[in-house]
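Missing here is one protein chain; the remaining ones are kept as they sit in the complex.
As written, the chains take the letters A and B, and residue 1 is the first residue of each chain.
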Amino acid sequence: MSALVVDFLSWILLLAGTAFALTGAIGIIRLPDVFARMHGAGMIDTLGAALILLGLMLQAGPTLVTVKLLLIGVFLFFTSPATTFALARAALAAGIEPAVEDKTAGGTVAKAAEAAAAKEGDERS
Amino acid sequence: MFTEASLAILLIMALTLWRAVKGPTVYDRILAVNAFGTLTVLLIAVFGFLTERPEFLDIALVYALINFIGTIAVCKYATFAHLGGPLDQVDWDDV
Partner (left out) sequence: MPHIFSLIGVLSALWLLLSGHFHEPLLLALGAISVAFVVFIAHRMDVVDHEGHPIQLSHRAVRYFPWLLWEIVKANIDVAKVILRRRMPLSPRVFPTQGMQRSELGLTIYANSITLTPGTVTIAVDGETLTVHALTGAAAAGVETDEMNRRVAGLEA
């Protein structure tokens, strides 16, 4: 009985995890530029990975296997933002500008982009 | 359950690989390959359950770390064209 419930929960978690990872991958393909695509990659790294690992943890039960799955999750959780930041920094240093498009507030975005550009200039000097 | 999950992850890996092939900039490719690596970690973990050999999790753990270091190294190399030296010694006119 309880094994059936655990199996059912694992199914749901694995399904949800792969659904989020699939959405992230679709985002990596559909989104317009490299900075926007980072959000799609972020989905795979956070909720996609976490839910799949959680589903596997339920199958493993309270053993050392669960601890290892937890460690994988923790490593992904801590390394993902560092990787994203390194990538963003490298892309900015290479002169790739984030595509900024805003229909609601015209002035603020131009200013923010200007501020970002100025900041980038400071970083270089 | 694990068969279906690994097939789904393989499909997602194929999608990220498409972005890696299409580019257009080198940073899109690095991003896609990093996501591919994360999915590889998950695939190895699920595969360990599929074949009932939990030793695969150790490989997944090490792959997660290698993926992180590899991505950082490739980012640095793609932008600065060398791996050594602190950032403040980079000649910004070359970049």
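In the analysis below, contacts are C-beta pairs under 8 Å (C-beta built on N, C-alpha and C of every residue); 3 or more make two chains touch, one makes a residue touch a chain.
Quick caveat: nothing in here was measured; it's all calculated off a predicted structure.
Enquirer: Which chains here touch the chain that is missing from view?
Expert: Missing chain, whole complex, touching shown chains: A.
Enquirer: Would you write out the residues of chain A that touch the absent chain, in ascending order?
Expert: 20, 23-24, 26-27, 30-33, 35-36, 38-40, 42-43, 46-47, 64, 67-68, 71, 77, 80-82, 84-85, 88-89, 92, 98-104, 108-109, 112-113, 115-116, 119-120, 122-123
Keep in mind that, in the parts below, only the chains that are shown with their structure count from here on.
Enquirer: In the complex of these two chains, what residues of chain B are touching chain A?
Expert: Going by the criterion above, the answer is residues 1, 4-5, 8-9, 11-12, 15-16, 18-19, 25, 27-28, 30-32, 34-35, 38-39, 41-42, 45-46, 49, 54, 57-58, 60-61, 64-65, 67-68, 71-72, 75-76, 78-80, 92, 95.
Enquirer: Hey, which residues of chain A end up touching chain B in the complex?
Expert: 7, 10-11, 14, 18, 21-22, 24-26, 28-29, 34, 37-38, 40-41, 44-45, 48-49, 52-53, 55-56, 59-60, 65, 68-69, 71-72, 75-76, 79-80, 82-83, 86-87, 89-91, 93-96, 124
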